[in-house]
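Every protein chain of the complex appears in place save one, which is left out.
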Amino acid sequence: MAGYVLGRAGTLAGLNALQTQSYGSESRGGACKSDVIVSKTEILELAPSGLDVFIAMSQPALDKYLPDISDGGSLIYDSDLVTLNTSADDAGNDSTYTFGISATDIAHKSFGHDVVANVIMLGYMSALTGVVSPEALRQAISESVPPKTVELNLKAFDEGFKKGEMREGELK
Amino acid sequence: MAGYVLGRAGTLAGLNALQTQSYGSESRGGACKSDVIVSKTEILELAPSGLDVFIAMSQPALDKYLPDISDGGSLIYDSDLVTLNTSADDAGNDSTYTFGISATDIAHKSFGHDVVANVIMLGYMSALTGVVSPEALRQAISESVPPKTVELNLKAFDEGFKKGEMREGELK
Amino acid sequence: MQTDRATGYLSTLAGKVQFALGDEAIAYGALFAGCTFFGGYPITPASEVAETMARELPNVDGYYVQFEDEIGSIAAVIGASRAGAKSMTATSGPGFSLMQENIGYAIMTETPCVVVDVQRSGPSTGQATKPAQADVLQARWGTHGDHEMIAFAPNSVQECLDVMIECFNLSERYRHPVVLLADGEIGHLREKLVFPDPADLDLFPRGGFDAADEAGLVEPMRAYGEGNAVHITGSTHKENGMRDVVSQDVHERLITRCCAKIDKNRDNIIRVEERFMDDAETVVVSFGADSRPALGAVVRARNEGVKVGYFRPISIWPFCGERLTQIGKRVRKILVPEMNLGQLAREIERFVSVPVVRVSKIGGVAHSVEEVYQAIIENSRS
Amino acid sequence: MQTDRATGYLSTLAGKVQFALGDEAIAYGALFAGCTFFGGYPITPASEVAETMARELPNVDGYYVQFEDEIGSIAAVIGASRAGAKSMTATSGPGFSLMQENIGYAIMTETPCVVVDVQRSGPSTGQATKPAQADVLQARWGTHGDHEMIAFAPNSVQECLDVMIECFNLSERYRHPVVLLADGEIGHLREKLVFPDPADLDLFPRGGFDAADEAGLVEPMRAYGEGNAVHITGSTHKENGMRDVVSQDVHERLITRCCAKIDKNRDNIIRVEERFMDDAETVVVSFGADSRPALGAVVRARNEGVKVGYFRPISIWPFCGERLTQIGKRVRKILVPEMNLGQLAREIERFVSVPVVRVSKIGGVAHSVEEVYQAIIENSRS
Amino acid sequence: MIIIDERYCKGCSICIHFCPGKALEVSKEVNSRGFYAPKVVDQAECTSCKQCELYCPDFAIFIVEDAESADG
Amino acid sequence: MIIIDERYCKGCSICIHFCPGKALEVSKEVNSRGFYAPKVVDQAECTSCKQCELYCPDFAIFIVEDAESADG
Amino acid sequence: MEHHLLKYLREEILPTTHCPGCGCGQVLNAFVNAIDTLRIDPRGIISVTGIGCSSWIPSPYFKGDTLHTTHGRAIAFATGVKVIRPDSNVVVIAGDGDLAGIGGNHLIHAARRNVGLTVYLVNNYIYGMTGGQVSPTTPFGVVTSTTPYTNAEYPLKIAELVAAAGANYVARWTTYHIRKLIASMEEALQTKGFAFIEIVSQCPVAYGRRVGLRDGVAFMEYFKENSVSVRKSKTMSEEELEGKIVVGRLARRERVEFTESLRKIIEEQRTGTGA
Partner (left out) sequence: MEHHLLKYLREEILPTTHCPGCGCGQVLNAFVNAIDTLRIDPRGIISVTGIGCSSWIPSPYFKGDTLHTTHGRAIAFATGVKVIRPDSNVVVIAGDGDLAGIGGNHLIHAARRNVGLTVYLVNNYIYGMTGGQVSPTTPFGVVTSTTPYTNAEYPLKIAELVAAAGANYVARWTTYHIRKLIASMEEALQTKGFAFIEIVSQCPVAYGRRVGLRDGVAFMEYFKENSVSVRKSKTMSEEELEGKIVVGRLARRERVEFTESLRKIIEEQRTGTGA
């Protein structure tokens, strides 16, 4: 879902965006992954060679894909779902920036819906990385979620964005 | 059946023999045909280009294949099942030798079984053409018909052979 | 063939920008092409074509029916086509194998229909959720008997839609089944998709035919339900449609014509993309999703001064052999990156005398730009 | 694998001379090869294979089961093979198409079995009772995904029996499905057939394998019912048989090996017949029944001093391309009489640079000697 | 009136078998297509029950209800 | 004695649902594999009915009849 | 003078290629009688058939639209036709091997869906066209060309199976019951939803000679003697019914026809009245 919104936002923003996803049995039990590439030029590489931004929302996904983070890439994770233990950390890259946010908890407590954790993460990421503009993301969210939940989701996005802005300094 | 016995006899006689047959819907309603090639050398031609000996046991077969008789070939027919009208005759070759035998009638009257008309025709042909020796044919018949009917069939064959010998002169 | 309601609905979509799956784009392509019947059976990675059709067909007065298997699906698709609907199915390798008998029936009865094969990694169940491009030759030779085939392979989500419209048009024009040979990679990735305006589309009408174009090889099609007592059979038949399963000449005439109508109209069907070909000494020939990293690699090598060209068959069958023969005379080597063990490369070998280098990759992963680039470098030095 | 009773029964047949159908010879070949399971579905012109097996299998402690369709037949054949029986089925084009999915399964699970395709004139129901040779490429590419294939084409009734034994042996040796690509012409003609002595036959045993021969590409097969908890799957699997449907390398290793075990052992599989080749300027390449009039024509032309050779692939797949490349360097032209529109000719084109002239004939009738002779004459003058 | 269409009759005798009267019998001779067609013994014996027509596999026998036959 | 095999439990709670006594409840925390496994409230409440064991889709809970638990 | 039903046939290709005394011709005769009685315009009928002697009944002899398809798949083809042409009478005629053997799955699922097809299954107990191999309806113990030592399989009761699958109309008759068959064919043609008749028929050539029934007449007698009505069958034990042919109507339901449901659901979606 987050991947779709991100890609869609990229498309809306006039960029080229491409999303791939792991399917089937793999996506049921273990680690599920969605890759998004956003670029100003024609996208010819189908699978990103490294992850510039890795949004981790489950432990198996984190464990599996952490090694793929690019040099200087960022790891953004839901600290309610994922534990960064030292060994996993080691597997990451020295130059990886890591940002944890208690998204599920915020979703639960502030919004009463665990599912918006996704959107909180997106907002958080948007603030921290600026990959796609918050405007495009907000539009993509509006068009992607059920009409009745648009407001809720946008609020959650903004909340995440706010939290991100607070930590933005660390990146630069 | 006659084709099978003839080919089998050829094989037994140490010759090369090859039989093909029309199958399926075609063999149900209309003309049914079995081609037999008997030769001293390796058989490389799969479909005979002309019929050297044509044994006709149904009107549709006669009408359909009469034009295929070779120069100097023979037509042997069951005069109970087939009528040689002039127009059909015309379609044949000028040099065609024609031999009619009332095989079904003989089968019915002398042997009480219409089916042996087949074997009568074979005997008749053997005498008239000498394509395969009567000995080989008799052995092939013995091995091909139900055990209980061997004697009956051999008698019928002999009857046909006798009738053939009577007309043999015409061929030479 | 499209109802006013359908055209009206499609007009509301015109120009809209989507972030869509290749599978979805295929479905929309069908809708814009006038498809009103989908008969299918789920299979990864083609199910999203069915799901999109199930959702959208009612909007164009069309019908989605899921069958008990792939054999029933293709049978119903042919039946629906005969009844007057532009119709299609979508499947992947295993289901495509099951459809082969009836694809032969569609060829023999000259019934238009489109079969989408979103290729996955086989043989057999293989890596069911992973992409491949290994049904290139099944698409051509999966059914028995002599026949031709039309098949196209898109390499972007937008092209999925565009080429699908072309598939329907060619299917109607030549009264022949057409295969959209998509791969799981393109079927399951999302990118930008812009819907066309139905007013801009040139759709080939059912039963229409273009005399100038056809060299007299295709007759207009007579549909059922219009009082003509039309007889259709997959057995050998005469020009009037009546069965004749024994005459050599009747069979020869029928089959020769059915092959010739594709072969003689080759130039009207074949579509290729060529880039950097003028001075190329090496050519990369690639199709479908895998042609994207291939192009990426060619661009990169060109930037470094390597004289390498890029050639992409968009139509896979009939094959663009003559063009490759010409190219083969000018270049030293042909490199073929594909997600199989050299199926396109084999066909190219029939047409050229220069070495055809297989740059195969299997196991459910497309080439990276780097991999193709390395192959170019290795093969350009020598 | 054969019981004493079976060997005893077959020994009583040794040396007997029959005037038999090709189809019957195929069945007897299977019996002598140790086949004890036939799963089938009737179809002209292959039904006589089934009928002969139904009659004879009990004599060798074997089982005939007729299924509800061809898909069930091939599935049961693979099941029976896994359960320990050498097993087979026989069909024609339409049924062969239906079997393709499970042929892929046999390839993927490396299960030996023999599929007889007595080819008739298609596509589709076509001329159901008439012979053809137009499934050459379906046999190779009918199933999805990358794979190799083994297929043989006999040209006499005696060879039907002999080659059938070879098919079973190769199937066991390489743990691969093998196709006997018979044609309706040979299946439905009768000629002399002499039964072999089972004592003279060299049968490849189930589960046996020849290390020297295999280059380590084939593992011995473990059968069911012996307490080994053997797991078999048509999904991608590791060396221990366990499913791994995501790893690129596992898939690549599996498929590459399954292809290599045929390809690398090509020379152990390929069989051809060559005559009059020493000084040939033109070569007639022909297979199956149609190779007989082809040979007849070559003999006739030779008698008249034409320098024409005769080359017959007995194994169709893997293809004898390397040998033809050698020949292609010495001759000026290759003529290919076949009962299809040039399916073998296409493959030959991959390997030679000289013109490959199609001498095709379709419509259910084999070439006459005269027809091939004329083609030779025409193509020798120029 | 009973009409037999020799073009189509294959001589299966089913019509004769089902005829409740004595209107039909088997011909002694084969017809031009090699079959023993039925022949009408007596039109008067026909009850117009149409058993023959309904049972014939080949549309080769049928009853025409003309004024004459209706009368007699 | 109730034994829960954390390696296999997927936290579906079916065992808890079927427990006739009050032996089981849902953990407050996710386990290492991300699931809310059941936890034993009180072994003594277990009647050894084995409902949990029979209904568990994952062989993750089972009852061992040892002397102690048999005694209660 | 010509047979008044010839107008329904492609006269120029008669006589049919069926063997003398074959039941296929009787089924064709019954079919056109039913059409004639109901005054259905044959040009509104689309006949879909498979492969086999029985499939040749309407294809190509019946002068309406005819679709002669692949072996076993007629019902699936016909479903595609019916969805697009719901107002046509879509009729399927084919054999036991075709519809219940290789095509059994399409049969069951079309019955389940209740697609508005009229299906006449001609059960001659054998694969006739291919020359007499065992079929799914060949009785236990019979010798055929592929069961030379007798058949080890139990025959399928197709009509009962189709009833269990959910068809709206199911009956069984033999070619002997010609008038009842015609009446039943009319009922089937008028049924909305899936209508099915198993027509027990004779194949004197590929089956008859195996079981000592040499010609059409012998079969007529056999059918007469071995049929029991559905009503009577209910009073009989399994053993008593052994070898008997239960004739009559086996099911009649009023479930909504499939293409109608399909259209209704779509209409509701369109107009926003649906779920």
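Each chain carries a letter (A, B, C, D, E, F and G) given by its place in the written order, and its residues are counted from 1.
The working rule: a residue touches a chain if its C-beta (ideal position, glycine included) is under 8 Å from a C-beta of that chain, and two chains touch if they have at least 3 such contacts.
Predicted, not measured: the structure shown is a model, and the values here were computed from it.
The chain not shown here is touched by just one of D:L10, D:I71 or D:I165, and that residue is D:I71. The chain not shown here touches subunit F at positions 3, 5, 7-8, 10-14, 17-18, 35, 53-60, 62, 64. Considering the complete assembly, subunit D touches the hidden chain via residues 36-37, 39, 58, 63, 65, 67-69, 71-73, 75-85, 87, 101-102, 105, 224-225, 227-235, 241-243.
If you put the missing chain back, the residues of subunit G touching it would be 101-105, 108-109, 112-114, 136, 141, 143, 149-150, 152-157, 160-161, 163-166, 255, 258, 261-262, 264-266, 268-269, 274-275.
Criterion: only the chains that are shown with their structure count from here on.
Between subunit C and subunit F, the least number of touch steps comes to 2. Separating the CA-averaged centres of subunit D and subunit F is a span of 59 Å.
Averaged C-alpha coordinates give centres for subunit C and subunit G that are 38 Å from one another. Looking at subunit A, one finds that residues 25-26 touch two or more other chains. Among all residues of subunit C, those that touch two or more other chains are 71, 101, 105, 128-129, 233-235, 245-246, 365.
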